[in-house]
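Only one protein chain is missing; all other protein chains are in place.
Letters A, B and C name the chains as they come in the text, with residue numbers starting at 1 for each one.
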């Protein structure tokens, strides 16, 4: 099958959905002719024009607030926030408008809108351009939260997100944009809420998100050489969360590790641990461990950045510590 | 000993610290002559004047952003955000400036600032005036997070927060403002990072925050009648977190329940569960359960609001389910 | 619609708001309405003048002080009152309450508990109209306090560069809770801020319903024709506290009494009497009609059931 990059897969999803549905439009800073800071929307402005690929002033609050207003009145905006770190600028609009409007109105409005934004470190972009803030969004009922790891998942999940009638936070990893993977030419959609077992194994379950799926698969390969069989589960969507697949895997392996790049403290990992605790406690042969970003802002200097982000060896060591 | 309300205790802490240290000032909407939306700062404007009790326009972004600038240059602002729900408006300033400035500058600045804000439901104030968003802040290294339950704790912890050289998010519960408790006349300070065992017990540990401490104590009383002995631990500060007291209690009781009012999904409860999992797994006779706010926005109507917020009977039932 | 009929409808709408609000205040004092209530009494000319200049398919965004806007845009008193009571039959099934009443079918994109939140939402509704080429206009109500929020700046800027069909209507009632407008900003007229976005800024007497109507009409016409947004400042006052229970230590009783002398309803009534559109009998007829509507709304609300607790779990997602 054909191989394309994660960025190309996202662009294809955008293009296909914009062609399929006139109500879909893109809005964000430099998303037009410039093609977005990471080049994801390149070519779309040329194809769809000014109205459907809207370059904005530096006004994240208005980007998201206007998307709420447009979504409530029949459009399907796909907003891009240049870095996930800037979501704070629009956090009121996300929290108090997007996530709650339907509920506050007694179910009488739909808000089909997607906010795409890149997360993660790895570029030495330092503390204000490297965060993974998914835990803010999973804590907000009313939002769906998607975090794809492969080009295939990114495309199928973005299409589902755009078709969803709820606000979806779609978190892309900036170190994945250039990563290639097989993506069929034919159209497909991946429903939100279905985890994917990226590798089957018997001894330990790793639940990993986004870029950490790759690091976990690498760790699994190394551990295989030592006779340890690791299963890697990628939830793909953090809400809705496919608890069943996670729990079934843990029931099989009796051991689990949660790996994410975000800061450990009150990260999504805690939620996964709590769910395993509630639903598979009797099956556990060891405590569930977390391998997460250190509890610091992301530092600039390469050796420091590398240190605070989970690495393959950290995952390997954590797995071994459980056995 | 003398009894005063939670609001009075907070006011006393403010007054004492403002007297003690000229650099302390209050800034927020209607905090001056009006005394704040919940009357907490009443009388302080009369005592300290316009400069030290600053009424602002409706500009949360500038309230917090300016506090960062003032704290970095020698002042010790205590900002009030009228409802915790509005923290999103200033979330960029909190996240990318307050929490990270010291780190980004290589430790070469101190940011002694406090953000006081009321959390919680109970007033039928609906979805945008009832949230408990502590999990946003505990996820941000660089911030300290305080959540007192009693007037005594509120006073002692606020004084410590004002004296702390880091940004502190100080979360008050609006249903507690009128609650009375003993508070000594003499000065005292409660160090951040020390949990308090609000009730000793043998069978189950409840870790509860803010208003939920009271509901847990009520549940404990009811359970006592049935011969069940409950220990209630109030962390008081979520960061720094007194893990030791929590873990020691769980090691003693072998069972634990986490109770908070915030939405369950990715709430602080997950963090506590994960910590117990890591540090006391072998001591557990049952899975740790969470009794938290339902995964919805807070609805307006009284029976609905009551339903989504944890009640005494929910705690009682959860405890019984563990035994 | 002939002007006479329009003026009469506007008068009725103003009385409807006044009577509804008076009843709400009374019911709140009796403990029948939970939560917060922000009374619109005194500002009726703004909501009615503005909404009368709109088509039924046009949009409004409202505020925490929203009852007047909703009624002026055609909101049904029964569903409003039921919502204020937290009843299942309310506009939002009891989930929203006073600060979140909405009826998207009437173009009402909701009251809003976040000050200044309506500005980008209205901008988005206008963008939506523009993209759908459906000719709709969005009108955004907000007050002086909200004009100091960042959302004001970003929204007016965005709307101006894209010439979106939106009218920003600032009800300058001179206070944001206890903060006087003149202390919260260093300019006298909020309308002057329009210049920062290259759009027209208009000051109007907010207690003169016809003046508001005409200013908004002009702005709506410009917006619909692709001329972009307008900032209108309507100077008015709320007669009651910021919320019910506000001790109002920040202003004198005289100040309020002065404003009562400029009552927008009385002023309009006098004008309509002079024009021969109203007379004593007609006034009494209207008042008793509205009284019945309000009573009916209260009865509806009181007789309606509360939602079942479990219904709290519904409507989070579509």
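Just so it is clear, a contact is a pair of C-beta atoms (placed from the backbone, for glycine too) under 8 Å apart; a residue touches a chain by one contact, two chains touch by 3 or more.
Every value quoted in this text rests on a predicted model; they were computed, and no experiment measured them.
Shown chains touched by the undisplayed chain in the intact complex: A, B, C.
Taking the complete complex into account, B:72 is the one of B:72, B:115, B:247 or B:315 that touches the chain left out. Of the listed residues A:52, A:100, A:129 or A:198, the one in contact with the hidden chain in the full complex is A:129. Only one of the listed residues, A:142, A:235, A:269 or A:297, touches the absent chain: A:297.
When you scan C:15, C:41, C:199 or C:237 for touch with the missing chain, the hit is C:199.
Contact between chain A and the unshown chain involves residues 29-30, 32-34, 37, 55-61, 85-86, 89, 123-129, 294-297, 299-308. Mapped onto chain C, the interface with the missing chain covers residues 148-154, 157, 160-161, 183-187, 192-193, 195-199. Remark: the residues of chain B touching the chain excluded from display are 23, 25, 51-52, 54, 56-57, 59, 61-62, 64-75, 77, 92-93, 96-97, 101-111, 141-142, 144, 164-166.
In this section, only the chains that are shown with their structure count from here on.
Ranked by separation of Cα centres from chain C, the top chain is A.
Put simply, the C-alpha centre of chain B and that of chain C have 36 angstrom between them. Within chain B, the positions touching two or more other chains are listed as 85-86, 89, 126-128, 295-297, 299.
In chain C, the residues that touch at least two other chains are 92, 94-96, 100, 112-114, 150, 316.
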